[in-house]
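Shown below is the structure under consideration.
Every protein chain but one is kept in place in this view of the complex.
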Amino acid sequence: MTKTFKKRSQKAGMPPGSLVHVGNHRDHKITLSLLEYDEKTFIQEDDVSVENCLKRIQTPLMTWIQVNGVYDPNVIASIGGRFHLHALILEDVLNTTQRAKLDTYQDQVFLVLRLLKYSEDTHELQDEQVSIVFGPNYLISFLESGNDFFLPIKERLRQGNNRLRIEKSDYLAYALLDWIVDQYFFVLEKVDADLDHLEEELLHSPIPATMKKIQSAKREMIFLRKSIWPMRDVVSRFQRLEPPLLSAANQIYLRDVYDHLIQTIDIIEGFRDVVAGLMDIYLSNINIRTNEIMKVLTIVSTIFVPLTFVTSLYGMNFEFMPELHKTWGYPAVLAVMFGLAGTMLIYFRSKKWI
Amino acid sequence: MTKTFKKRSQKAGMPPGSLVHVGNHRDHKITLSLLEYDEKTFIQEDDVSVENCLKRIQTPLMTWIQVNGVYDPNVIASIGGRFHLHALILEDVLNTTQRAKLDTYQDQVFLVLRLLKYSEDTHELQDEQVSIVFGPNYLISFLESGNDFFLPIKERLRQGNNRLRIEKSDYLAYALLDWIVDQYFFVLEKVDADLDHLEEELLHSPIPATMKKIQSAKREMIFLRKSIWPMRDVVSRFQRLEPPLLSAANQIYLRDVYDHLIQTIDIIEGFRDVVAGLMDIYLSNINIRTNEIMKVLTIVSTIFVPLTFVTSLYGMNFEFMPELHKTWGYPAVLAVMFGLAGTMLIYFRSKKWI
Amino acid sequence: MTKTFKKRSQKAGMPPGSLVHVGNHRDHKITLSLLEYDEKTFIQEDDVSVENCLKRIQTPLMTWIQVNGVYDPNVIASIGGRFHLHALILEDVLNTTQRAKLDTYQDQVFLVLRLLKYSEDTHELQDEQVSIVFGPNYLISFLESGNDFFLPIKERLRQGNNRLRIEKSDYLAYALLDWIVDQYFFVLEKVDADLDHLEEELLHSPIPATMKKIQSAKREMIFLRKSIWPMRDVVSRFQRLEPPLLSAANQIYLRDVYDHLIQTIDIIEGFRDVVAGLMDIYLSNINIRTNEIMKVLTIVSTIFVPLTFVTSLYGMNFEFMPELHKTWGYPAVLAVMFGLAGTMLIYFRSKKWI
Amino acid sequence: MTKTFKKRSQKAGMPPGSLVHVGNHRDHKITLSLLEYDEKTFIQEDDVSVENCLKRIQTPLMTWIQVNGVYDPNVIASIGGRFHLHALILEDVLNTTQRAKLDTYQDQVFLVLRLLKYSEDTHELQDEQVSIVFGPNYLISFLESGNDFFLPIKERLRQGNNRLRIEKSDYLAYALLDWIVDQYFFVLEKVDADLDHLEEELLHSPIPATMKKIQSAKREMIFLRKSIWPMRDVVSRFQRLEPPLLSAANQIYLRDVYDHLIQTIDIIEGFRDVVAGLMDIYLSNINIRTNEIMKVLTIVSTIFVPLTFVTSLYGMNFEFMPELHKTWGYPAVLAVMFGLAGTMLIYFRSKKWI
Partner (left out) sequence: MTKTFKKRSQKAGMPPGSLVHVGNHRDHKITLSLLEYDEKTFIQEDDVSVENCLKRIQTPLMTWIQVNGVYDPNVIASIGGRFHLHALILEDVLNTTQRAKLDTYQDQVFLVLRLLKYSEDTHELQDEQVSIVFGPNYLISFLESGNDFFLPIKERLRQGNNRLRIEKSDYLAYALLDWIVDQYFFVLEKVDADLDHLEEELLHSPIPATMKKIQSAKREMIFLRKSIWPMRDVVSRFQRLEPPLLSAANQIYLRDVYDHLIQTIDIIEGFRDVVAGLMDIYLSNINIRTNEIMKVLTIVSTIFVPLTFVTSLYGMNFEFMPELHKTWGYPAVLAVMFGLAGTMLIYFRSKKWI
């Protein structure tokens, strides 16, 4: 089941800026990749050392450093130290249970973003924290896992001949943000398919296990809401940044991301209504089934209980029961009983019970 | 069933301004129609080429180009290129899953509107995206389908002798917007009739299939809300535009559209309450039916089970049961049983069960 | 049942300012009444012609024209033409399905108000649109029906010696608004009595028909909300008007109307809670009744089914059943059965079922 | 039951400022009490005449006049006339169905406050309107009932040696307001005890009458909300008054009252959740009881119906039923039946039904 709450209490009570990793431990090696580019030049290096990164920044090229893996406080601290990142930024990079947010530190912008992932095997949602710091001509991105999630962006950069190569770090940050938001649509389509499947199942064979699935879907909705809602605030604040943090010409692109985000929120709200509807269907189905069971019981009892009374009547051992000695007694009783049963059946049909 | 969610994931991850059609593919031919007018002149041409359109703009007349069909990125790109439309406008025109919105680009205003349609056959709601860009003396409207939805407006223009011919593109944009909002009332009346019909059905024969219809109606409400709510923001932002984008004298007309829109939202909110009420009626009806079935079972059982006990009593084979040998035994037992049954019936009547 | 939605689609797609009556057609004759007054003079004329009205305005007296009936576009158009009313005002006067609103047009203020009416016969709510336009020293009021609703205000004017005669059109508009809001209290008291009656009925004889009444009450609440909520905005905007549209000394009176309006909204919100409570009572009553029916069935069955088993046991035809041949057999069985039934009754009493 | 709605329609349609008492008629005599004080002087007089009051105001002392009873328009009008109170103030003083509010009139502040009372006998809530007008060095308080509710404040004034004697009317108004808000805590504790008692009752003997009590508690919550919520606005506006209406040093005290008020609102919101929870417990209890009743019926029927079938089988009168003639027939059948009943009991135990 999608868990809405990650432990972070080991962090409690430490001085601010204490560098402790909070989140699932991942044992892949931490690697750095470095891209440097301007309109004409493009250099890409993988597995570059922290020392090299620092040197690169002094070149006039736009520099993008990507850190794959954030579980080692020492690595993060040394990167932070060399790029003059505020202690609170480093703390937030390491703590992967953050809400999406945007903080500004003088000439740096710090973004915490939530990346959504869907597991095809377990049909579960997961999220991963992506932290981005950018200054005038450099951007550092921190990924929780070792997967190079931003490969398509790098490819666009390599191919060149587009706005990415001309613009600075604000546009690159926008591109990364846009890419993350676009992934939401992928995930939401998967969730949509799962919900359709659940609804199908519910209409055809509503068993108690379905209740658990509905509850699980409900939690997924809470999880989605919790992950995506704060993103709205992030994009809206990004959009309101002013030069030099964000160039005026690029604001228009953030408006576009904002629109997409609002669309995902609309979709999630729609899902919530669907899940609430599933719950209603489930509950009413239980009642309808009880109702049907009752009908069968009532029809059978209402027909046979009076008949049994009649037969029981003539099973009495009184000496003086004149009917018992007539030849027509037995057929007459049978006829009466047929009539009774028939009347009942007509009554039930008139009530639409059968 | 009205689907609240269109796929758009094929669009994910492309650079901003990538021209890819998102939406249902339509295979009608893309056609353009061109209108040029001022107070005295009126020229209308259908099936005009993109090249001719561009030339026309340089005339001092007011120009309205309507593009029927947006599935072909090439056509849209060439139009966009010649009218200097921003890449994001073209992207939004092609992506027909947009929320209604209004964006301003220097001397251009870009509107995405949702047009509601009701299918008489399937009793289903659909919507279609209408995109409008207008500058000082030209307006371009993009329709998803090939139906010339704005025919009545063109007719009003042709007849002349009204404000449309005197005013510029802001008033034309208003007229198109007003026309779209007016259509909402048509659609809402159809939905109202469907809801009345559903309620009627529910009160007379509440069957499980009704639950599905109620759920479907609930989704329609979500769909309506989702389509129309963002329009409010659009009109309100349109209203706040300033000259030269919107002349002061025309603001008053947008206030009028805004009032109409609020009215449609009021109606939809009313519908939502009605649908919620239907659900309540449905659920309480199931319970009432179970209750009625129980009553029949209880009445029959409560009358005949004790009677059967009495008859069964005198069916016992004990040697020494003095009553069995009395002449009055049988009639006495019958009398007792009649009395019992009568008492029960009186009791049930006093409880208003029969 | 109070209908929350009036048809207005015949209006859709017309150019703005098209004069078409939307609403229930009323066949009374349209009449005008004219009042002219200042502190010393008071002239009242009924059935005055439009031409006379126009002439009067040029006198230095304060002029109040009341139009009873708005179904005839020609009459409204000729009045509008002579008083220089904006086309949108005339359109709104004719369309009697408007929300309450306040629009300003240079030196004119246009108010659409909703007047609530309660039918003693059908216990139904209705509303009627009252439109008011006022300029510096004239006020025109349009009533949907032919009933002279503002008679008491006219009487106060006639008697003179009060603020109405000293003040100008803003105070008169306030007086009409205040009078309309005061009527709300009358109507709400009627609704309150109906709800009390419904609750009484529900507690004493909850039948399925009650469900329909509850749903109907729920719709009435929606109707009330929809009619009165927008009035709040109207009064609040009226209050914020500035001289010359509203004199500073009169603002304080609008604050008073606003307080009354908030009180009516409070009452309606209270009603909504009451109706929701009725629904809860109704649903729980059905369950309680099912519960009671089950109790009777269970008590009767649980007592007689085992007893019938015992009698049935001794109705078996085995040759070797020693008990059957004992003299004490029958009384013993009777004693056992009495004991069994007694035990059951004690058990049921301990469970508080009887 | 606490009634949420007092009649005030007799007031409808009167000119603003019409002096009509709206509320429960009280037949105690209207009395005035007068206090005059500064840091050194303190004069208290009860049953003082209106004329004397007027004279006192001209002394340089701070003057507090308290009017016990507001049912007589003449008395109120003569007080109002002499203190130059606005017609709307007098109207509001007489109409005891007002929401709490604060209005400013030039150099006067007018407060309508709701005082909560709890009847120990009927466990019902009531409220009473307290109106306060204060100017630079005088304060007039109007109480609905004849009980001198502000006795403790007067005692504090008499004892002197505190801020009350030093400060002017704004601080006195604060003290009265604070005293009223403090009473809310008393009342809320009583309501809390009632709710605890109701919950206890519900868990031990949930009978239909409980439903009525829950509904009644729900209405009390609505009543509390309706009385106390507007007070928040009153205090918040009082706090924002500026000198000379409120001295800067006293603003801090109103912040304190505001905090208390927020606390009472928190408590009421908590109560609402408790009442909603009671409703849930009640409804689920009905279902659980139905469930238990069903269990008893099912267990008894499921055991005895098959057994009765077996006995009935050997009650048949076929000539050729070999078992009937065996000596072991009867004991064998008894054994089979014991076995059957035992199996059933084991089955029910495995299902945790017994």
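Order of writing sets the chain letters: A, B, C and D. Residues in each chain are counted from 1.
Here is the rule we use: a contact is a pair of C-beta atoms (placed from the backbone, for glycine too) under 8 Å apart; a residue touches a chain by one contact, two chains touch by 3 or more.
In this text, all values refer to a predicted model and were calculated from it rather than measured experimentally.
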item	value
Chains in view touching the one left out	A, D
Which residue of A:N52, A:Q159 or A:Q215 touches the chain not shown here	A:Q215
Missing-partner contacts on subunit D, residue numbers	152, 156, 162-164, 175, 178-179, 182-183, 185-186, 188-189, 192, 203, 252-253, 255-256, 259, 262-263, 266-267, 270, 273-274, 277, 280-281, 283-285, 287-288, 290-291, 294-295, 297-298, 301-302, 305-306, 308-309, 312-313, 315-321, 352-353
Touch residues of subunit A, complete complex, unshown partner	4-5, 7-9, 11-16, 86, 88, 91, 97-99, 101, 103, 105, 205, 208, 211-212, 215, 218-219, 222, 226, 279, 282-283, 286-287, 289-290, 293-294, 296-297, 300-301, 304-305, 307-308, 311-312, 314-317, 321, 323-327, 329-330, 333
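Everything below uses one rule, namely that only the chains that are shown with their structure count from here on.
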item	value
Relative orientation of copies subunit A and subunit C, as a Cα rotation angle in degrees, nearest 5	145
Most distant chain from subunit C by Cα centroid	A
Copies subunit B and subunit C touch via same or different residues, half shared test	different
Chain centre separation in whole Å, for subunit D relative to subunit B (CA means)	43
Centroid distance [mean C-alpha coordinates] between subunit C and subunit B, Å	26
Multi-chain contact residues (two or more partners), subunit C	283, 287, 290, 294, 297, 301, 305, 308, 312, 315-317, 321
Touch-based graph of the chains, sorted into line, ring, star, complete or other	line
Pairs of chains satisfying the touch condition	A-B, B-C, C-D
